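A single protein chain has been removed from this complex, and every other one stays in its place.
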Amino acid sequence: MSLNPATLDKKEFGSFLKQVMQTYDVIAPVELAEGVSAYRKIESPEEISLASHNTQKSAKEAFFPQSEVMFRYEKEGNRTQVTSTEEVNRPRLILASRPCDIQAFSLLDKVFSAKEYTDVYFLKKREKTTIVGFACNDPLSTCFCTSTGGGPFTREGSDIFLVDLGDAYLVEFLTEKGKALSQNEFLREASEGDVARAKKLEEEASKRMNVPVPLDGIETKLDQMLENPFWDRIHEKCLGCGACTFLCPTCHCFDISDEASQKGGQRVRNWDTCLFSLYSMETSGHNPRPSGRERTRQRLMHKFNYFPKNFQKIACVGCGRCILYCPVNFDIRQVISEINEK
Amino acid sequence: MKNPYLPIPMVVKRTQVETADRMLRTLELGFLKEEDEKAFRFVPGQFCELSLFGKGEAPFGIASSPTEKGSLKFTINKAGTVTTALHQITEGQEMGIRGPLGNSYPIELFQGKNVLVIGGGFAFTTLRSLIIYLLQPENRSKVKDITVIYGARNPGLLLYKEELADWQKRSDMKLVVTVDAGDKDWKGKVGLVPNVLEEVGPASENTYAVICGPPIMIKFTFPKLMTLKFPNERIYTSLEKRMKCGIGKCGRCNIGHLYVCKDGPVFSYEQLGKLPKDY
Amino acid sequence: MESVKTNNWEPKILAFLCNWCSYAGADLAGTSRIQYPSNIRVIRVPCSGRVNPLFVVKALQAGVDGVLVSGCHPGDCHYLTGNYVGRRKSATLKQFLEYLGVEEGRVQFSWVSAAEGVKFSQVVEEVTNSIRKLGPAKRLVKRSDEFGVRS
Partner (left out) sequence: MMASSQEMVQQKIREKAKELLANKEVDLVIGFGEGSLPLRATPLFVRTPEEADRLVWNSFCDNNLATYIHKLSRFKLGIVAKGCDVRSILALALEKRFQPDRIVLIGVPCQRMVDRRKVKKAVKGEILRAREEGDQLIVEGNDFSISLKKEDYLYASCKACTHRNPIKANAVVGDQVDETPLTDSYAEAKEFEKMSPEERWNTFERESSRCIRCYACREACPMCYCAECFVDSSGPKWLEKGLAPSDLEFYHIVRAYHQTGRCTGCGACERACPMNIRLTYMTQKLNQEVKELFNFEAGTDPETLPPMATYNVEDKQEFIK
């Protein structure tokens, strides 16, 4: 059974949210500085900033925070008491996640729920979270989600989907989880006109996505390219910082370390990146990926060859963050084109 | 949902310094909870993440055999923060482990075959587990000849001296221990592992080779195995790589699309041939 | 401040003392039974030039209320010029931390020779009093419950 879409007047957005916040922890885009935003748990609706196209840091933080305590421990004499921090008590809601980030959640699901071992920290947050997707009315020129199996209005993975109609939002309820929010007093039934306007916006947005990035067959292509001289040059300008991988919604490598105080402490996991030389450095001093060549290759191979081998999907959702924020303008689209030319 | 990141509580039952340079120390760990001991089933070749609260975790192959009940053994080379702390831990102290992790030596393939074990230096840990496992009477009957070649730089650096002495006496296996350089008390063989292998010249027919050692030893031993006509798919090795989660999530031990922690650490040379040399 | 006083709060001060002069000066103060506040914890360093500014920043992060770096008088350095090099680090670090908003006086410097037991006690007295006036350090201090989990 499907529920008719509703509309939400922008003037009532705050009141709507206040009601939602009585039940849910709401995680939404927040401006950290002028032009810089990320998803944060909000205390009041005024904190939300929906102005920017896409946040710098992706919404993956909601399930896979950059820095996360896994358990705390306390020492008493010889005994050590360990308390896991995996439980999520309150239901959570990610507000206004873009379709690209939502597509990335499904890729992270594959990693963190892979059958042998389930990552409880990720999955428990995932289970407790309702995802409110947000259509991209004007995708940027760096967006290429349509080439990675998504689109600016792709609803897949959303429990609720919002379309900005100018003075109001069209609210679509897509799953049972999403329908739980349909009883909000600030929602009105959408008119046919509203639905038609959303449809029109969708068509306009997809027209803008006119520069496809050729990703079909890239996995097979790369199978033959492990030792290609191409890698000798492509990494040259890469500084070896972690900007692209930390902003990437699909990158998921992490480090585990202990933070100790006198009587106890915590085990923590922090994002890490294959682009840091320290990432693969062994205690002996041996580094199996000794230079930018191997490290850049790892980043790209993981996205376009290794990940598809394991999970039948490329690990890129076309959000364009790595292109926009790379300090040296390393453009993954150009790299893909070059791979295709080989 | 079971949390795979939470360590199993263990107690240090016994510690032993293995080598003259005191850089290798074996910890024998006992389970604190009976249910953990019951649930802990492993096969030689698997490893655990040893966990010291406040210091962190590091992966180690299980050096004891599943046939040695009641405890687990790990031999630790002192190198970094965690291993240094593991060298300082005393009997009776508590610590944690996560495991068993990873795959194991392909014991089912060994049935009815000869097994050649080549070890060098402190990479002998899971090989000890394998040999003890194979020597257990009911397992021994399942494989044919067992040949073990084990080398270290000098006599003081040989691990598991008691076991070596024991194996030396046995008639159901052949043990060749060698050192790169002997000392005044050393009566045994002097020579590098690759050369000793050539000298021993085990037949490759119907034989599986398992080789673990420092990269330089592997580099020179592998061609000798080729000369002896061992096919790649019957040579196995156990890889070491930097690891963190041990369960195929954190990405650190990636080699191609495989994870050393989850898809390894044991690989055949046939598999390795298809992977990038990221190790 | 009032509440601080009523809580009997006393500043914790970390002192980096050079082995050859200031540490010997502290020793002399001790053996001469000269009283000085017990607020300082001493780390003996070979030379005031050895004090990496990183140490000072780390000490503040670890929660000390003040840092004192003390070495030999100019011209008296056991290594001839170590204290001169250290002096440049001290000058730039002090200005930089104050520029960022760390209160003036959190980090202080002195020259104390091996013969200056009295001066040592005076320096410690002065430093302790001034840091007591500043109150407990807050900037840069890592709180025990502090953790970087966001969202």
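For reference, chains read A, B and C in written order, and residue numbers begin at 1 within each chain.
Note that in this section a residue touches a chain if its C-beta (ideal position, glycine included) is under 8 Å from a C-beta of that chain, and two chains touch if they have at least 3 such contacts.
None of the values given here were measured: they were computed from a predicted structure.
Although it is not drawn here, the omitted chain touches the following shown chains in the complete assembly: A, B, C.
Interface note: of A:L3, A:A196 or A:L239, the residue touching the hidden chain in the full complex is A:L239. The hidden chain makes contact, of the residues A:P29, A:G133 or A:G292, with A:G292. Think of the hidden chain as still there; on chain C it touches residues 53-54, 57-58, 61, 74-75, 81, 84-85, 87-104, 108-111, 123, 126-127, 139-143, 146-150. Residues of chain A that touch the chain left out of view are 32-36, 53, 56-57, 66-67, 138, 140-142, 233, 236-237, 239-243, 245-247, 255, 257, 259, 268, 270, 273, 276, 278, 291-292, 323-331, 333-334.
Chain B residues in contact with the hidden partner, per the touch definition given at the top, are 80-81.
Everything below uses one rule, namely that only the chains that are shown with their structure count from here on.
Rounded to whole angstrom, the centroid-to-centroid distance between chain B and chain C, based on C-alpha atoms, equals 51 Å.
Taking the mean of the C-alpha atoms as each chain's centre, chain A and chain C sit 46 Å apart. Counting only residues that touch two or more partner chains, chain C has none. Touching two or more other chains at once is no residue of chain A. Interface residues of chain B facing chain A in the complex, by the touch rule stated above, are 1-7, 9, 52-57, 79-80, 83, 92-94, 96, 215, 240-242, 244-245, 247-252, 254, 256-257, 262, 276-279. Taken together, the chain A residues at the contact with chain B in this complex read 70-71, 73, 75, 78-80, 82, 84, 86, 111-112, 114, 116-121, 123-124, 226, 252-258, 260, 264-265, 267, 269, 272, 274, 279-284, 286, 288-289, 294, 297-298, 301-302, 305-307, 309-310.
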